[in-house]
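With one protein chain removed, the remaining protein chains of the complex are shown where they sit.
Our next item is chain A:
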């Protein structure tokens, strides 16, 4: 299976975009094929509309629903359930993507992002789907973060991010870049490139909601309640 094997250049490229730790994690994760081990794989979650209500007209750049499932081998884990990405700078709309600091990105960086996405896709799906990468010529850093997140998983007993929120049952609301990066943990390199200033982990029924924004959104007394109501109507 050539797809799962990373040559030096591929690894170097991935590390430049994802950071060393994230890269290591993903390479290891791809070979483990975790999804085969799930007691209940995420199918027909039906959360897309609810997620849309959160994001529509808001300052949130993305929302992710992390789905909790037991593992046949023991323990439980959070895996990608569904998500929405909303980035005004993304989608190749502006001629040439701009990075968080406003500078125009070079062709090189765009190519690297595309290559990394393609490699991850091939690695995790076991086949190189050429058509997939064809449409990803200009991926913003926010989009890069979002798309790469799809391959992450979190143990429910971890001390960070979605796993921690799930374990404690308490939401996490970080509205400064520094504390954000802490909570992003392995994804902090991606998050820094994207320029997120706010991240929220919200434990909900059967998983965790994650929201992020490049704007600083302070938590208000009813923020969490409002969010929960948007998705699940309670």
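In this text, contacts are C-beta pairs under 8 Å (C-beta built on N, C-alpha and C of every residue); 3 or more make two chains touch, one makes a residue touch a chain; residues count from 1.
Keep this in mind: contacts and distances are computed from a predicted model.
Asks: Choose one: "2-methoxy-6-polyprenyl-1,4-benzoquinol methylase, mitochondrial", "Protein TIFY", "Exportin-2" or "WD repeat domain-containing protein 83". The correct choice is the protein name in UniProt for the chain not shown.
Replies: The chain we cannot see is, by its UniProt record, "Protein TIFY".
Asks: Touching the hidden chain in the complete assembly: which of A:85, A:174 or A:211 does that?
Replies: Among A:85, A:174 or A:211, only A:85 touches the chain that is not shown.
Asks: Touching the hidden chain in the full complex, which residues of chain A are there? Just list them.
Replies: Interface with the chain not displayed, on the chain A side: 33, 35-36, 41-43, 45, 48-49, 52, 56-57, 67, 79-86, 88, 90-93, 124-127, 132, 135, 143, 146-147, 150-151.
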